[in-house]
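With one protein chain held back, the other chains of the complex are shown just where they sit.
Chain nomenclature is as follows: A and B, assigned in order of appearance, with residue numbering initiated at 1 for each chain independently.
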Amino acid sequence: MDQGQQISYGKNVTTGLHVVIEPDVTIGDDVTIGNHVVIKSGTQIGNGVQIGDLSVLGKGPASNKKMALKPAADLPPLRIGDDVKIGCGVVIYAGVALENDVLVGDMASIRERVTVGESSIIGRNVIVEPKTTIGKRVTVQTSSYITSDMIIEDDVFIGPCCSTANDKYMGRGNYHHQGPIIKQRARIGNNATLLPGITIGEEAIVGAGAVITKDVPSGQTYVGNPGRPIK
Amino acid sequence: MDQGQQISYGKNVTTGLHVVIEPDVTIGDDVTIGNHVVIKSGTQIGNGVQIGDLSVLGKGPASNKKMALKPAADLPPLRIGDDVKIGCGVVIYAGVALENDVLVGDMASIRERVTVGESSIIGRNVIVEPKTTIGKRVTVQTSSYITSDMIIEDDVFIGPCCSTANDKYMGRGNYHHQGPIIKQRARIGNNATLLPGITIGEEAIVGAGAVITKDVPSGQTYVGNPGRPIK
Partner (left out) sequence: MDQGQQISYGKNVTTGLHVVIEPDVTIGDDVTIGNHVVIKSGTQIGNGVQIGDLSVLGKGPASNKKMALKPAADLPPLRIGDDVKIGCGVVIYAGVALENDVLVGDMASIRERVTVGESSIIGRNVIVEPKTTIGKRVTVQTSSYITSDMIIEDDVFIGPCCSTANDKYMGRGNYHHQGPIIKQRARIGNNATLLPGITIGEEAIVGAGAVITKDVPSGQTYVGNPGRPIK
């Protein structure tokens, strides 16, 4: 094994039992790694990071014959900023960047080519698909689903169990996919449904259980199925 | 290590491979512990308990700068009653009490300060937030989301994929949070949405996919978005 393939440990790193760390991983100072954690080759971990038990960091994507969009190869490494906290049973792919002070809850998963901005919260059991950008101080609450090719700006609040889509034709072709765009400080109620390509304006509110089929203007509140401005 | 920090094993305890049991854990008679299980310090496990592979028991909470409500410190230990069955890939926090004969499905997770009454079922992939009380013989089906500060009385049935909320202002302040209150024997259909602070009366029924924005009286059936009494 040459020098470049070794693991680089900072000061005061604590690791649990049965941990698997592959070559070429970089670990900062004051990092805590739980039991049964798997860290794949190339992953870069900042200072003060906490990683819960049974999590997988830096995984590569898979595909089968049916899959229209093949996942990217040659991903950059997973990069984890300072003071990030990662729960138990989390799966994060290569090609993800988590900025400083991000919190990722238990059983959450984040696919490749996603960026999560400083101090944002990815709740427990949240699943984030590839190529989505999440701003700073965003909250994505428990069990919400963030599709691919979404843009979530700073200070957005997404309640629990929200659902988003990016594919108007539901698997019938290999055209452009576009997830929703959620502008600054917008708030989405629990179990809301957002259709592909819509924009939720700044400071807009989507009510709990609403089904949003077209753009919501800035500052307005939409509720119902289909979603309409509140009376 | 002093006497108090040792692990107390009952008779006929079976443990899988690569198990991590921290000091000061108490394990009853006839307990089966799967492979790669992690049991945190202080956890108390009754007689006849079965624990699936890759589960974490007695975890403490985490937080970041963005989080308005900091999680409690100094939690009591996780207490697991007799004959409880816990699936694979489960994460249960310190400060939880599971009464006798509770079943927790695979990949479910229960946060701190939650009580689950005798013979209740927490389905697979169900997530329960802090400070919620769940009665006896309750069924919470697969992938439902139980928010914090909820009260679920005895014999309630919650279908799969239900969503609940506790925060009217969606992350805009540090005021009182209140989840829904579900009274005895009420039944909630799959993928229903319950707003913060509402009460579902005794023997009431919420239809599948309904969005419940105000109280449902005892014995009545509400459907639709927004939920209204059935015609």
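Quick notes on this one:
Assume a contact is a pair of C-beta atoms (placed from the backbone, for glycine too) under 8 Å apart; a residue touches a chain by one contact, two chains touch by 3 or more.
What you see is a predicted model, and the numbers here were worked out from it, not measured in a lab.
Within the full complex, the residue among A:Ala94, A:Leu195 or A:Val216 touching the omitted chain is A:Leu195. Interface note for the absent chain: among A:Thr147, A:Gln178 or A:Thr199, the touching residue is A:Thr147. If you put the missing chain back, the residues of chain B touching it would be 16-18, 34-36, 50, 52-54, 83, 85, 87-89, 101-103, 106-107, 119-121, 124-125, 137, 139, 142-143, 157, 159-161, 187-191, 205, 208-211, 223-225.
Where chain A meets the chain that is not shown, the touching residues are 18, 20, 36, 38, 54, 56, 59, 62-67, 89, 91, 107, 109, 125, 127, 129, 143, 145, 147, 161, 163-165, 167, 170-172, 191, 193, 195, 211, 213, 225-226.
As a convention for this text, only the chains that are shown with their structure count from here on.
Rounded to whole angstrom units, the spacing between the C-alpha centres of chain A and chain B is 24.
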